[in-house]
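Once you've had a glance at the structure underneath, I'll fire off some questions.
A single protein chain has been omitted from the complex, and every remaining protein chain is retained in its original position.
Up next is chain A:
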Amino acid sequence: MAQGPRLIASASMALLFGVFIKGCQPNVSIQTAQYAVNGQKLYVTHCQSCHGAKGEGLGKLYPPLTDTAYLRKNRDQLACIVKNGLHEPVKVHGQLYEEQMPGVPQLSDVEIAYILTYVTTRFGKDTDQYTQQEVRSSLVNCQ
């Protein structure tokens, strides 16, 4: 009889704990989180000066990276943009950006996967990891 309340108490504690963990990293697998951590370091080195620490961009010069709809629609183009740059105007959050973006050709496939995982899960609302395989097959089709 005395065990009843105790069971309920520990069950609700576990539930609460679970909610806390979920609250920190919503629906993101451990590997995705690892990719994002590695991606952050590379992002700071190669992307942050223009696109900002929060992916906010800079005025109408450099676009923000927070347009989830754009990221999803152009998911198969993202690896090409990081590697080769962008040399045509791009519309993000309804705003046209015309500056040319330099690529970072020295990045390896896995490094691009790290960066894109970081960008799409931290600034975009995606939860899936951007895999090395996805980068490889995207790069084959770069225009």
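Criterion: a contact is a pair of C-beta atoms (placed from the backbone, for glycine too) under 8 Å apart; a residue touches a chain by one contact, two chains touch by 3 or more; residues count from 1.
Just so we're on the same page, contacts and distances are computed from a predicted model.
One chain of the assembly is not displayed; among "Electron transporter", "Phospholipid/cholesterol/gamma-HCH transport system permease protein", "succinate dehydrogenase" or "ATP phosphoribosyltransferase", its UniProt protein name is "Electron transporter". Residue-wise, the contact with the chain that is not shown comes from A:K60, picked out of A:K41, A:K60, A:K73 or A:H87. When the full complex is taken into account, the listed residue touching the unshown chain is A:Q48, out of A:Q48, A:Q77 or A:T131. Residue positions on chain A in contact with the hidden chain: 48-50, 52, 58-62, 99-100, 102, in rising order.
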